[in-house]
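This part shows subunit A:
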Amino acid sequence: MIVEVKGVRKTYDNGVEALRDVDLSFPKGQLSTLLGPSGCGKTTLLKIIAGLIPKNGGEVLVNGKAVHGPGPERAFVFQDFALLPWADVLRNVGFGLELRGVERKKRDEVARKYIAEVGLKGFEHRYPAQLSGGMRQRVGLARALTVDADIILMDEPFSSVDEQTRRKFQEDLLDLLRHHQKTVIFVTHSIEEAAYLSDQIALLSPRPGRVSKIVRPAVDRSKSPDEIRRDRGYLDTVDEIWGILRQYV
Partner candidate 1 sequence: MRGWQLASFALFFGLWELAGRWPVSAAFPPFSAAFLALVEMLRDGSLLKAYLITLQPLALGIVLCAVAGIGFGIGMGLSRSVEWLSLPIFIILQAAPMAAIIPLITYVYGIGLTSKVLAVIMLAAPVIVMNSYKGIRNTPPSLLQMCRSFQGTRRQEVMKIVLPHAAGLIFTGLRLGLAMGFIGIVIAELLITPTGIGDLITYNSSVADYPKMFAAIASIVALAASALYLLERLERRWFP
Partner candidate 2 sequence: MRMLLSLVVWFVLWEIVGQMKFSSIVPPFSAVIEAGIEILPTEKFAKAAIISLRSFGLGMALALAIGIPLGVAMARVKGVGRLLGMWVNIFVSAPISALVPILMAVIGIGETTVVVTVFLFAVFVITLDTQVGITHADRSLVEMARSFGATRRQLYSKVLLLSALPEILAGVRLGAIRGVKGVVIGQLLVAIIGVGELFETYSNNFLMEEFWALVLIVFLFAFAVSEAIAYLERRVEYYAAAR
């Protein structure tokens, strides 16, 4: 287990209890998803694991050590992309390295590599305003990859793009992860997406957020993307999850 969450609690300033006694473990090298309806605290939990917001109780362990803030072993991919509008793609992708003081030549080199890997080769000198939503998120993902973190945290990364782009993105993400041994913690509200991508799904119930069930989709990932979406295991997983979540809607 590379990341462990033990007894985490969080209450917002306005008194709303967001998370109550959350216990979760995330296996190394696998893609785990936090899934649930809006208001269940999944993004809050992700940001607590990332060290971006403080918790009111419990602890988060990474590689056995407690963490209290952001760290080099965790990289975050934002829902609204969070790209610098005045910087081109090359600079945006290299921004994580820039903050670490890596010199220009080295960072550009690393950035170019990952820009190509996410499929944006040729767009190095475009600006975010010139890119579509899907392309902007690829920049965000490339940025997270350049810092070579073991754990990538993704906050509903595909929710701001259209359905077709989203599907392609999911396929490309799985492809990418096959080449890089990363642990991914993923937040989404889409059951299909969770079932398609995950090795492990933690279902969260809302108000206050708690883990209600952990599901391990029995999906045969050796098949082609389209075949997976018709795989028996995949469809059963989707039904099972919906059966649990519908009571919270």
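The criterion applied here is as follows: a contact is a pair of C-beta atoms (placed from the backbone, for glycine too) under 8 Å apart; a residue touches a chain by one contact, two chains touch by 3 or more; residues count from 1.
Basis for inclusion: all candidates are chains of the complex that A comes from, given by their letters.
Just so it is clear, the model here is predicted, and its values are computed rather than measured.
**Student:** Which option touches subunit A in the complex, given 1 or 2? Just the number is fine.
**Tutor:** 1
**Student:** Tell me, which parts of subunit A touch candidate 1 in their complex?
**Tutor:** So the residues of subunit A touching candidate 1 come out as 50-52, 69-72, 74-76, 78, 80, 82, 84, 86, 95-96, 98-100, 129, 147.
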